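For reference, the structure discussed in these notes is given below.
Note that this complex is displayed minus one protein chain, with the remaining chains in position.
Each chain carries a letter (A and B) given by its place in the written order, and its residues are counted from 1.
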Amino acid sequence: MSQINRIDGGLVDRTQKLNFTFDGQTLEGYAGDTLASALLANGHKMVGRSFKYHRPRGIFSAGSEEPNALVQLRSGAYQEPNTRATITELFHGLEATSQNHRGSLKYDFMAVNDLFSSFLSAGFYYKTFMWPKAFWEKFYEPVIRAAAGLGRLSGEDDPDIYDKGFLHCDVLVVGAGPSGLSAALSAGRAGARVILMDEDFHMGGRLNAEILSVDGQSGHEWTRQAIAELSAMDNVRLMTRTTAYGAYDHGIIGALERATDHLISSSDKPNLKKPRQILWRVYTERTILCAGSTERPIAFGNNDRPGIMLAGAVRAYVNRWGALPGKRVAVFTNNDDGWRTATDLAEKGVEITAVIDSRDGQPPVDVPNGAAVVMGGRIVDTQGRHGIRSITLSNGQKIPTDCLAVSGGWSPNVQLTCHQRGRPTWREDIAAFVPGGELPQGMMVAGAAAGNLSLSSVLQDGHDLGNQAVSDLGFNPTAAVAAISEEETVGISAFWYVKESKARSWLDLQNDVTVKDVKLSHQEGFRSVEHLKRYTTLGMATDQGKTANIPALAVMAECTGKSIPETGTTIFRPPYTPVAIGALAGRARGKDFRPARLTPSHAWAEEQGAVFVETGIWYRAQWFPKAGETHWRQSVDREVTQTRASVGVCDVTTLGKIDIQGKDAAEFLNKVYANAFAKLPVGKVRYGIMLREDGIMMDDGTSARFSDNHFVMTTTTANAVGVFRHMEFCRQCLWPEMDVHLISSTEQYAQFAVAGPNARKLLQKVVDSYHDISNEAFPFMACGEITVCDGVPARLFRISFSGELAYEIAVPTRYGDSLVRTLMAAGEEFDVTAYGTEALGVMRIEKGHAAGNELNGQTTAQDLGMGRMVSKKKDCIGNTLSERENLNREDGLSLVGLRPVNRSDELKAGAHFIAKGKAANMTNDEGWMSSVAFSPSLGHSIGLGFIKQGNDRMGEIVRAADPLRGSEVEVEIVSAHFIDPEGERLRA
Amino acid sequence: MIIHHPLLGPRDASEFVYKGDASLINRPDWQADNAPELFHDYLYLRDNPAGEHQELWYHEQGDRSWLVVTRNTLTHDITNVELARDVAFAKQANKSGRVEKSGRGKK
């Protein structure tokens, strides 16, 4: 038995049959179906269980507002919970399962919750799980977690790919219903760049769901022609399956395109390995919001049974999809539009059992044959366990029906107008909120979203606003006139819930919030609508209360004796409909989380089997394991020993390099460095310390002077970007009159440290012989422009971080790979070693050089033992405030060396210094260990650290306590210069 | 947010880095008698207005201009954007008593 409830007509393609499964049962639908329309066509009413009470639930709406029909799609890693069947486009092979039940959908063990419903009312969790406290973690939380939630995640990595993108247009039209199509036509015809987006896969909006006529033809035909005209315009872009979900600052709109969700899992079709969803950021001058309106229900006893649906949705299933939600349909309405469901269905030959209108007076249209009409009627209760079977009226009359179409009127979709500062205003004549207050920049609202509820007014409004938008932007609107349709009646009289109902009356179907819950929350003192929301969870489910909020507000307003506008709405925030985390992440997963910077020697280092470490986004060689080395320390110890014994090579390209030129370059450096720079001779390098304006150390490095007006500065790797930014600030904001120019040359040069007693001998093999780099001609702290390997331009700096005779040599980056290979080949006779960042760190600790661990944003030049370098004779950043009393205390911190009393002890960075015999607590804290290393040169662990009055305490023994990791080591305070304290090696 | 760069036109805020109050341009005179107090106030005392605020933004992923942006902290409305260099020059000119040259500010 296939598609028992399918009737003729609609927009489905009957030539394309699609097979799908629901809870394992194979069913058939057509191209153009949603999962919901296909389920209805197959006679499926019950599709899930409710969140709290596990009540049977069916399809309620025909769009993205759906609170009930949440299903799980696909399986395995592709499994996706909480998908709305009403907007899931049917495809061949679609697998769907119902969710939130244990046992079968029909016989759910958790349905027992429904029997205890009187205990599960508003605030239940807050009241119940308070006590005893210990029960929370062990009992309540696991039970609640097991019972709550709807669908299940796969627990596997999401195998789909997601993307992001940027769109630009003059006019963005959100929603392609009659107003949106009209607006896009106006704007497009005038020549503006237009984007028209719609969340549906079929543009047309309500026109798809109605049988109204436009311009003398069917609405479906008019829609087809409008789309055809728009498609033919180069300046118009049509985006289906795309939801504008948020309105952000300065008119930016966020949109989610479900690009391939309607195709079978991409794994099965490699040619479809395209992003599943694309998150667009739309920059637009004007946004015309044509988001339409959402029908809302009326609350009455047991109004949540499968088969009870929104009246407009019932009509949509019949008109658009040829799918019958029931064979004997009743209508309950407070407005004229609800009647259209009765007349449309009757025209298709569907039996209308009754039309109950809450209003008194005469029926607004002709009553369908055979239908009982009850004006001023109320439904107080319904019957039917797994689907509605009959309704009971307030007069006791019972009417059998298998589908009840309910209309409480239409609420304009104002959400996006509120994402900035807009606050909707109440319109009594349509009993609904319309956009109000200050709309997001550039936004206009047309059609039903603006409160125009008749088709003719919607068409005119869209047309006019489209023209207005393009006029604002300087385009000339064309003379074309708006499409026309006959005027239909849209009368309404507000009616929210049936007071006579004894049974529970649902407001929020997804979060199982009833009229009683709202009244209870008011009774318990929750007066603000925002409090009501949090206390009852009304509107907090995945549908954000699209159908529930307004009726609930009305109930609340009644409780407080205020009007609905006085009660106010909760604030709408993005997203309009749910956006998957995967879409927000886009490509930023795994190795694509952030880009990587590679050093010029990277490929060579990889060939050597180097282990890499991330420093910022740079990948640097950490050490180079040799055959037989099984522990990193073996490699690092060897690299240090070999470098100190002969020569080592290290890629130091990552240090920031800033090219500084200008007549005032020297004076500028003099101002940004705390120590003197103005008189640095050409051909010399100087170590410099840079302070923040508050006197704390910002960075350190060297600057080399290549000519009177030309310096090259190096910064630490970590601070390269920040220092450059700071110097641009100084240059543009503080001293704009200076002739000084900055440009980064970090990327321009491959730079290698060549360190060790044989460094010069090695370099002499590659430096062109006419450059004299002897100790006399090129002493410590010299720099110069030279050539290497027969004419390749290079820069040579005689600086040393390791404490050895050392140079840094820079060549244009294109030669970096070649240079490291050349140095290693030329160095073979000296037993040269490459060394990584670990050995670099060990050697600088042995030498007592400060690095990032010491420049941690808390320390001053004084603390680092460089207080005297801070000039008091010039204006420079930080020197004034560095003189503050508390930064110059006698018992201030000093950088010292530490060595374990028991040489076999291992030191740990982060340990705090405590005097012997005192308790390890904050009061007795005297400083901390900032850097540690095993020194292969000394054969034991060494450390650098800050300790109070350290310079006066040489030889004293304190404890390095590390209570976090449970260790404590006795250490002796020594000079930070463990190696060559006189600096003889680096001057050799 | 979108910042209308005076030279480059509208650019997304993601190209910029925020620094803080534009009063950071007014660095005190290091030789003033009360220089420590002046520097203290310069560095640590800030207005925190609910409304219009002049602040420094750096166009790091653009032309590296420092900008003075007048932004309403309540609404994010940006009413004026100037090159910080122009602002700094104008301040210097004011100080030295010369006539202020109008900046290249633009909405």
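The rule is short, and it goes like this: a contact is a pair of C-beta atoms (placed from the backbone, for glycine too) under 8 Å apart; a residue touches a chain by one contact, two chains touch by 3 or more.
Keep in mind that, in the parts below, contacts and distances are computed from a predicted model.
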{"item": "Name under which UniProt lists the unshown chain, selected from \"Sarcosine oxidase subunit gamma\", \"Stage V sporulation protein AE\", \"DNA-binding PadR family transcriptional regulator\" or \"Dihydroorotate dehydrogenase B (NAD(+)), electron transfer subunit\"", "value": "\"Sarcosine oxidase subunit gamma\""}
{"item": "Candidate in contact with the missing chain, chosen from A:N709, A:N924 or A:S967", "value": "A:N709"}
{"item": "Contact residue for the chain not shown (choose from A:A96, A:L167 or A:I696)", "value": "A:L167"}
{"item": "Of A:S818, A:Q949 or A:S967, the residue in touch with the unshown chain", "value": "A:S818"}
{"item": "Chain not shown, touching residues in chain A", "value": "161, 163-168, 193, 271-275, 278, 281, 283, 587, 592, 594-599, 617-618, 653, 659, 661-663, 709-710, 732, 737-739, 741, 743-749, 765-769, 788-793, 811-815, 817-819, 822, 825-826"}
{"item": "Absent-chain interface as seen on chain B, which is shown", "value": "7-9, 11-12, 14-15, 60-65, 83, 85"}
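As a working rule, only the chains that are shown with their structure count from here on.
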{"item": "Centre-of-Cα separation between chain B and chain A, whole angstrom", "value": "30"}
{"item": "Chain B to chain A touching residues, read off their complex", "value": "1-2, 10, 12-13, 17, 19, 24-25, 27, 30-31, 35-36, 39-40, 42-43, 56, 58, 60, 64-66, 75-76, 78, 83-85, 87-89, 92"}
{"item": "Residues of chain A defined as touching chain B within the complex", "value": "249-252, 283, 420-421, 693-694, 721, 725, 728-729, 732-734, 736-737, 875, 879-881, 883-884"}
